[in-house]
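Below is one structure, written out as structure tokens; the observations come after it.
Below, a portion of the complex is reproduced, with chain positions unchanged.
We call the chains A and B, going by the order they appear; numbering starts again at 1 in every chain.
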Amino acid sequence: MKRFLDLADFSRDEIVDLLALAQSLQDKPQSRALAGKILGLVFFNPSLRTLASFQAGMARLGGSSFVITPGQGTWQLETRLNAIMNGAAAEHIREGIPVLASYCDALGVRAFAEGRNLQADLAESLFSMIDGLCDKPLVNLESSVNHPCQALADWRTLDELAVPRRAKFVLSWVYHPRALPLAVPAATLHMAAMRGMEVVVLRPEGYQLPPQIMEKARAAAALSGGTVSETSERASALAGCDVLYAKEWGTTTYYGDVEADSRLRADLGDWCVRERWFKNAAADAKLMHCLPVRRNVAVADEVLDGPRAVVKREAFNRLVVQMAVLHRMLA
Amino acid sequence: MKRFLDLADFSRDEIVDLLALAQSLQDKPQSRALAGKILGLVFFNPSLRTLASFQAGMARLGGSSFVITPGQGTWQLETRLNAIMNGAAAEHIREGIPVLASYCDALGVRAFAEGRNLQADLAESLFSMIDGLCDKPLVNLESSVNHPCQALADWRTLDELAVPRRAKFVLSWVYHPRALPLAVPAATLHMAAMRGMEVVVLRPEGYQLPPQIMEKARAAAALSGGTVSETSERASALAGCDVLYAKEWGTTTYYGDVEADSRLRADLGDWCVRERWFKNAAADAKLMHCLPVRRNVAVADEVLDGPRAVVKREAFNRLVVQMAVLHRMLA
């Protein structure tokens, strides 16, 4: 495996196989499998889980890693093609990425969406450029509209919890003070569709997921026997749901318009998951979230501290599945 | 050992035993003792010695480590229970700490005092919460009112210098432009009392250590055969002293009141240790300080650059004793 950029690049069987490798590495640790191997990690944006779990994962497999954070200890990196670089950025990714790749055996890069132009972000124009500049195995640590490591960890979490393949999975928009990227909702939606679930996207008006993302998920659902639908009606969406996956994202109707987004979300403060949301859900319905989560803003304490919340297990599974990705790339 | 949070959690014999382990790891390095083990390090506050020595210590024992710095590369972490998280912090320690703990074999956390409410800081309310959230071995890298790694290193330094158990140990307040936390003075006082020394706390009015800290130390002294007293008279305190341990801290009379503290310390600029302070001290009296030290503000060049200063040995001993703590926790 040379690239881990998007779950959609793999067949369902290949993902199931990768999850089996993750399990086998848990059952029989291979503490020297990546001895002498080096992972380079480049974070254009902040991180907690990704930063810690990739370093820990390499160490658990006997390898090592280094971290580069443009703008903190390293200068800012320019990403625009043909830029006349007389501003803040001292180096272009056209040099920076190949150079860092030359120092390691695999590279992981996090580069969030710019959040200005929806089509550019959907096209993954920045990550495609990085992809083209890296001649070593490359892992997407979250790009404009993807987060395959999170999606893989969530798939494993569903399996561990024995959530049936056909179960009802509701991806619900939740409140946040600011517009956040589409990466996790897009990756989560695709994962659940690919797993074969009955997926419902629940979101207020103005926050519908872009047609390209919905259609890609529908195509995956068609192959796996799942379904994908979309609604703004919370009660019907949550009725009988087995999994509520909460996630914050920005308006797509006025993508990149901070003021319009603020006006739109001003009245949406009740999109904070509370126990009463589960009134008509399956008795043991689960609450998932990729973290970080703003308590009592996106999800209430009563849910996060109760038995439904499996968010810490999802986070631990980041480590588990990423070790499988690294093993497949480098062992 | 599952916790290393406070010297007072251990008996004197247990500490002596831990110091013996530290010595034995120096005599016979065990370069593979922690092979495959991972230490997570979380720094809510800056560090030089702790940051470097814990990474070096894990490496010397064959293990590895990762570093998380909330607010730098990682978002800010909320610490208040039941907070409505619509401010700067993106994640709560109720998620952050257990998740990081799940990636490693032991966790070290530095979280300085808030410095607003003395009783809350004395109660170690934040570190207690962290303690409760961490199901892996936990090391205190400096909390509100404790710094056990520093205290253990200082104990070893006193032993190496063959300072007698009953020697006179003066913990003296020294000047600093700002109010600093009580962690090191409290930990140092307790260490010297527990070691069995004749401890004198020398400080100007307004800077007395809180009764809880003094009483805890007196109880330790009673068990070890030492004594603890307190004074604002420099000449008598320093007469015959074998060790002068210099440390900066904030007013306890007006705890958390920055302006009152500034007024109080405005006239205390002469609390900078100079060679003349040792006029009536033991001939080879030592100057100790946990570092970082502001030269010519807290301690003069003439002392730091002279033969009395053992501050670099104290700092090196951080590495030595922490390897013993890690070995006891993880080997």
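Definition applied: contacts are C-beta pairs under 8 Å (C-beta built on N, C-alpha and C of every residue); 3 or more make two chains touch, one makes a residue touch a chain.
Please read these numbers as outputs of a predicted model, since none were measured by experiment.
Here 2 identical chains are displayed in place, and the whole complex they belong to in this file is assembled from 3 copies in total.
Please note the rule applied: only the chains that are shown with their structure count from here on.
Centre-to-centre separation of chain A and chain B, using mean CA positions: 40 Å.
Listed in rising order, the residues of chain A touching chain B in the complex are 29, 31, 43, 46-49, 51-53, 55-56, 59-60, 62, 64, 67, 69, 72, 177, 291-297, 301, 304-305, 311-312, 315-316, 319. Contacts from chain B toward chain A in the complex involve residues 35-36, 38, 40, 64, 66, 68, 72-75, 78, 82-86, 90-92, 94-96, 98-100, 102-104.
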